[in-house]
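With one protein chain held back, the other chains of the complex are shown just where they sit.
As written, the chain order gives the labels A, B and C, with residue 1 at the start of each chain.
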Amino acid sequence: MSERILMKNVTKKYGDFYANNEITFSLQDAEIHAIIGENGAGKTTLMRILYGLEEQTSGSLYVNGKPVRFSSPTEAIKRGIGMVHQHFMLFPHLTVAENIVIGHEPSSAGLFNRKKAVSQVKELAASYKMTIDPTKKVKHCSVGEQQRIEILKVLYQGAETIILDEPTAVLTPHEVKGLMDTLKLLATSGKSIIIITHKLKEVMACANRITVLRNGEVTGSRHVDETSEDELATLMVGRDLKEVPPRAAQNGATHLEVKNVVVGEKGEKPTLHHVSLQVKQGEIVGIAGVSGNGQSELIQAITGLIPIESGDVTMDGESVNELTVYERRQKGISHIPEDRYQWGIAKSASVAENALMGYQYIDAYQSVRGVINRRRFRPLVTKWIEQFAIKTNSLQQQIDQLSGGNIQKLVVARELGHESSFLIAAEPTRGVDIGAMERIHEALIERRNEGASILLVSSELSEIRTLSDRIVVMFEGKIVGELSRDEATEEKISILMAGGTVHA
Amino acid sequence: MRNEQIQTILQLTIAITIGAVVGAIAMIVSGAPVITTYIQMWNGAFGNFYLFSSTLANATPILLIALGVGIAFRAGVFNLGGEGQMVLAAVTASLVAIYLPGPGFVKVLAAITTGFLVGGGLSMLAGWMESRFQIQLIISTLLLNYIVVLFASYLVSFPFQDRTGSAALSQTAMLDPAARLPKLFTGMTVHWGFVIALLLAVVLYVMLKHTSFGYDIMMSGKNASFAFYGGVSKTKMMLHSMLISGGLAGLAGVFEVLGSQYRFVDGSLTDPGYAWSGIMAALLAKSHPLAIVFASLFLGALHTGSLGLERNTDVPLEIANVIKATLILFITAKFSITWWQRRKKAGVSTSGTV
Amino acid sequence: GGNEEPEVEASAEADGGDELRVALILPERIGVNPFFQQMDEGANVAAEEYGVSVNTIESTDYAAIEDNLRVAISEGYDLIITSSFESEDALTKVASENPDQQFAIIDTVVDLPNVQSVTFKEHEAAYLLGAAAGLSTETNKVGMIAAADIPLLQKWTVGFEEGLKKTNPDAEFLLNYVGGFDDPARAKELALLQASNGADFIAGAAAVGDLGVFEAAAEVGFYTSGQDIDRTVVNPDHVVLSQLKGTDAAAYETIKSFVEGTFEPGVVAYGLEDEGVGVTYITHESETPLHDFVSEDVIEEVKQIKDQIIAGELVVENPLSGE
Partner (left out) sequence: MELFDLSLLHSTMRMFTPILLAALGGLLCARVGVFNVGLEGLVLIGAFSAIVGNYFTDNLIVAVTVAMLSGMIFSFLLAFMTIQLKANEIVVGIAINFLALGLTTFLLRTIFDVKGAFYDSSMRGLPRVDVPLLSDIPAVGVLFQSQTPLVYVALALPFVLYFFLYKTVAGFRLLSVGYNQAAANSLGIRTNAIKYGALGLSGLLCGLAGAQLSLGQVTMFSEGMTAGRGFVALVATMLGQSHPFGVLGASFLFGLADAISTRLQSISIPTQLTSMLPYILTLLVMFFVRGRGVETNYSNEQSSR
């Protein structure tokens, strides 16, 4: 095995801030190399440099021993480096095949040979044992499919090195397994892979080598055989992990109830099909399911973001169907959204402005009715930043300059900060490091112990099992099963998620 | 932040300089003396108190429309209907001021209120069509302009045409002297409408910056889904911001009628292209209400400056227009971009419509 | 004041710095309307002949008129001439605030002691044009393409129609509006439409649109007429008549009278009588020979109508003051 990529003493500064500090990183042929580290450690930044999206302040890059300097991704692509972005760079209106071949379209005399594109894509997918329908429009593809498209695209472009930034954050356990298999297959066929992830299990399962970053520096690099999950965790967070806090016994009354709710475009198959569900005070109800089986619609129906066709959503027995999003929030619903970029933040606004959402009408933060008193609000945000160790230069920093995990932490803190009686937590720990995950879990249990009702949606089965008092499984817009905390094994949940039945 | 402001000012200076240089080339080509021409332009806009006041008068409708367009931009919508809103408001306000019985100040207040509501109502109609029927606002406002301008023309050509005097023009009767907005200085064109517009700019600034309504508007503009998620009603935001936006455009028309023309004259509001100037001012100022004041003054000055140039020199009006166009052409250009920034931005698509 | 003509004359000759200064403030840009161009030319001829300086100032829009007037006053022009209905309000305002300044306004009336108003009776000329058309048409269908459906243009449209009905009560009158002053393509299209409906004479009253009407005439072979100046020269085979309006003369005469000291406030009306308005061949000579479509007989007959109007036997109402 020879060295395919070497990043030597790479430093990246934003103003006075070192996002990467003298990082040296190497990648061998046919190797899977995992990069891990806390939120804001500089993982994404390092990869952006390698892919030509960002230019290093100092340090050098070598590909196959030759020094290179990329000023755009195009140059990186030419050197056989491809990146699968976490936020997919796809064309929703185009077909799968079109998305994959774009830039290198099969053609004759300037005419786009779409048939050939389809067959090429089929072949390529088959050779790496990936299933995908090349003629489907991307907007109809699931997240997992979209990710496969991204990988195929990179392969189609002839990449020898593939970078994946938190590829598993959005996948279901089943899909994660598929991805791991694909990555291994790619490695055996000679491709080198860099994977960023916060999930140590995955790291141990697929990586050959692991590099840990903290505060922009390398704190360690290990061969997978020489290390353990615990060691990695310590390297990452700099401390040992704690146990999840104990759950106080609760026996609350039903707080939120969803009765027979149907949601769907007229004439189309409903996305929610007579769904009923209750959440009691002091209870965490976990919803498991492959994403796209109606969880998003359920959340949006409860919070008032989409109208329901029939059925009823009640809080303490009172229907909230006719209430607006605002009124429902007033009644005590808060909501950690599954997609932080779509629902959770306004990218071009500052950290402070993003933190204010939902608090702007609260009297405590107004001087006169309708006039916001930001000075009074600031201590609250500062508290959140401390509590969740959110890495930000200042409250005025534009939020999209924060790392993904730090944005997530801010959104979580904001919604927890309402101390509302009912909280929807959709993928609350997506993209956060294990330390932060611990804190978030702790905070959720604390809210539960204080008597709040929590509806947890997560594609992470371990998270559901750790937190939930009760678990319901959704499949094709219906609730197909309910398991108590004790009877819920990963296996049982998985069977239900796939549409099977479990006999207790 | 500081740094950003310096950057902006620097950028603007370079843009104006380059615009001026290109303008100078146009002058040299056409044989006009460069320095004199610019001096005359400056004089035309600021040469004496009268001319300065006339620059202010000219900037007034631009300022109001720009504030309206700006607030809509902030809310994430593009109100292209300033022209129609201004004209419909102007014609209804003049009719109210003429036909409503009562003392002068009642007429004035009623005219202003009606104008605001009519302009705002018209733009709300477009907003409603967008939120209820998904009819793109940008097209509907453009279409409504044509319809409304024709309708106003009809009103003053037929039912409400002034039959006194020569009766040759499509215009309403003259307003009572009592029903007019007073001038700021006698013998000058600038009237109280300008002061009101300035106050409104400050009010909008404070509103955007410090009120929850302003916050809702800004967040709707930055990410509508986020605002909706946070409890901001999409429809309400659309309607309210459009009401204000169109209402301000309406005020532009009302003040022209009450403060300077004293009647509604067909074409007098559309020919000068106030609406386009307003859109430009809003874009130049990136929809910041206070910056809009300066952008409007700049455009107003450009206009009166070119008039002065026409009056005082042999430089033909067309050249003045060419110079004006050149300055505008370059004004939003970003010259201070370093190679680094340029490369980085290359990955980000242009800002769409706004 | 402008009544000390001996000194003025003398000083104008002696020393360029003290020559009389006249501002001609046009309410629009000289452009699509030949009318203003003519006025400018007339003023410049007078300037040349009488040694005064004339500064022509075009206004870009309605609001600019008042600005231009006020600035002209502050710059001390001896006489400020403006024109047209659009300037009425502005001049009324400005002139009453500056009673010592002399003004003239061409083409409409502003009744103030320091303003001379010069008006035209276009409807009389339009009447003659209509009469000629009525006599000449063979298809009994006569058309007109007007710029816009606005009251001002009724002087042309109504006058024309009355004249037409006078000589040919059975004739059908087709009238279309371009909807603007700057759209020859549309004017042409409308003319073609009228021609396809059988009109054999289509008068142009659409400012620059007339050129489009002329083109249509040449293309499908109907006859037409122009406005303001002798447009028969454009295409004598199809543009067979032209309705005239002596705005150049008006500007010229105003400056002349000012220099000569005969300038006084009040209304000067130019009609058929003083040849301030007219129609080619009927009231004025033309560079081009008369086309066969309009026979000498027709001209003779219309000349009689003209005489009746001048004599006051036939009154052509001004459609604008009708109500």
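Going forward, a contact is a pair of C-beta atoms (placed from the backbone, for glycine too) under 8 Å apart; a residue touches a chain by one contact, two chains touch by 3 or more.
Everything numeric here is computed off the predicted structure, so don't read it as measured data.
Visitor: Based on the whole assembly, the unshown chain contacts which displayed chains?
Guide: The undisplayed chain, in the complete complex, is in contact with A, B, C.
Visitor: Looking at the full complex, which residue from A:G110, A:G317 or A:P379 touches the chain that isn't shown here?
Guide: A:G110
Visitor: Could you tell me which of A:E98, A:E297 or A:E338 touches the chain that is not displayed?
Guide: Candidates A:E98, A:E297 or A:E338; residue touching the omitted chain: A:E98.
Visitor: Of the residues listed, A:M7, A:L90 or A:V121, which one is in contact with the missing chain?
Guide: Within the whole complex, the residue contacting the unshown chain is A:L90.
Visitor: Out of C:D182, C:E273 or C:E301, which touches the unshown chain?
Guide: The missing chain is touched by C:D182.
Visitor: Quickly run down the residues of chain B that touch the omitted chain.
Guide: Those residues of chain B that touch the unshown chain are 30, 133-136, 138-140, 142-144, 146-147, 150-151, 153-154, 157-158, 276, 279-280, 283-284, 316, 318-322, 324-326, 328-335, 337, 345-350, 352-353.
Visitor: Tell me where the left-out chain touches chain C, residue by residue.
Guide: 30-34, 37, 148-149, 174-177, 179-180, 182-186, 188-190, 192-193, 196-197, 208, 211-212, 215, 234-235
Visitor: Can you name the residues of chain A that touch the chain not displayed here?
Guide: 44, 48, 53, 73-74, 77-78, 85, 87, 89-94, 98, 102-103, 105, 107, 110-112, 153, 157, 400
Note that in this section only the chains that are shown with their structure count from here on.
Visitor: Which one chain sits nearest the middle, judging by mean Cα positions?
Guide: Going by the distance between chain centres and the overall C-alpha centre, it is B.
Visitor: Measuring centre to centre with CA averages, how many angstrom lie between chain B and chain C?
Guide: 35
Visitor: For chain A versus chain B, what separation do you get between their C-alpha means, in angstrom?
Guide: The mean C-alpha positions of chain A and chain B differ by 45 Å.
Visitor: Using the touch rule from the top of the page, what residues of chain B touch 2 or more other chains?
Guide: none
Visitor: Can you pull out the residues of chain A that are in contact with at least two other chains?
Guide: none
Visitor: Show which residues of chain A lie in contact with chain B when the two form their complex.
Guide: Interface residues on chain A, with respect to chain B: 53-55, 71-73, 303, 305, 324-326, 329, 335, 337, 342-349, 353, 356-358, 360-361, 366, 370-372, 396.
Visitor: What residues on chain B touch chain A, complex-wise?
Guide: Its residues touching chain A are 1, 210-213, 215-216, 218-219, 222-223, 225-233, 340, 343-344, 346-347.
Visitor: Sort out for me which residues of chain B touch chain C in the complex.
Guide: So the residues of chain B touching chain C come out as 48, 50-51, 54, 57-58, 153, 157, 161, 163, 165-170, 174, 187, 189, 256, 260-263, 265-268, 271-272, 303-304, 306-308, 310-311, 317.
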